[in-house]
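The complex appears here minus one protein chain, its other protein chains still in place.
For subunit A:
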Amino acid sequence: MAVELDVFVGNTTIMDEEVYQLWLDGYTVNDAVKVRMAGGVLDECEANQDVLLSDTMDQYRTFQMCERLLQSPAKLANQLLFQIPPHRQTMLIERYYAFDDSFVREVLGKKLSKGTKKDLDDIGAKTGVTLKSCRRQFDNFKRVFKVVEELKGPLVENIRQHFLLSDKLARDYAAIVFFANNRFETGKKKLQYLTFQDFAFCAGQLINNWTVGAVDNMVEDMDVDLDKEFLQELKELKVLITDKDLLDQHKSLVCTALRGKTKAFTEMEANFKNLSRGLVNIATKLTNTKDVRDFFIDLVEKFIEPCRSDRWTSADVKLYLTHYTNSAHILDSFKHQAVWDRYMGVIKSCIFKMYHD
């Protein structure tokens, strides 16, 4: 007495948000039924497990049929097959493109290639995200990457228009695309304490200040590639550490400004040359792709870790970096103020964001 066929179709497509989430999370129909039972849906309505199963099957089928449209969200708005009110469409898209922070943290900066896709089961096992959900998220990243790769104009705006995402989600995707394109190393042990949101913030800073798009907004890949000329100019900053006079002058200026304002003053004074060398060296090496990839690990190793071992507070770091940046302007023989500002602006905000436990 098997139920051979069981369908339920509404003129306005009927979708349950809870089931949608279960589907997105990669639950099988049977697991979803269990979760729903545990959630107590049956109590509020006189129903049995069969009813729940049939309902879940119906919804899963609907979602599967919608998936093709969700992959190119612009089509969802003017397709005729499913009648879905606009605000529901927005919800469907937003949820479909939502991702788990723990998952994205694992693939951030990796090449969005078949090789990575093969590792998804490992990542799934590690993060507790189902393989199906991992695949969806990974494919989403890849799809967005492919589409915006060939587009001109601002990255965030392109993502938002092509995938009809909210501003927040579009920015996150921009960060993912940016990281994947530049292959930033994020997986090292020392970087493990950083969350996706930390990186997303940094990506935003880099996109806004260091890419080609920061100076010219009508080039291809403008927000994805770093501004080569700028990276070249960064080499000029080397003078801050190679010229001994300049280095000493800089140090004394900073120390004068800092004296009495913080408990960590002695450590700051002692470490100034080391820290300054670290930051400037990062700047001068950025012309090498390899060093660009290590940008975050360098920041941690050369600056954040020494500060942390000296128990600087966040306020200390802020104070130090502000004065470190500003003092360079007073140096008479230092001619690269504009590049310095463009560089330090980003470094400063990145370090602020990254300086936590």
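In this section, contacts are C-beta pairs under 8 Å (C-beta built on N, C-alpha and C of every residue); 3 or more make two chains touch, one makes a residue touch a chain; residues count from 1.
In the analysis below, contacts and distances are computed from a predicted model.
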Name of the absent chain as recorded in UniProt (options "C2 domain-containing protein 5", "Protein ROOT INITIATION DEFECTIVE 3", "U3 small nucleolar RNA-associated protein 14-like protein A-like" or "Mediator of RNA polymerase II transcription subunit 4"): "C2 domain-containing protein 5"
Contact with the hidden chain (one of A:Lys75, A:Arg259 or A:Arg311): A:Lys75
Listed residues A:Leu52, A:Cys202 or A:Leu253, member touching the removed chain: A:Leu52
For subunit A, the residues touching the chain missing from this view: 1-14, 44-48, 50-52, 54-55, 57-58, 61-62, 64-65, 75, 77-83, 85-88
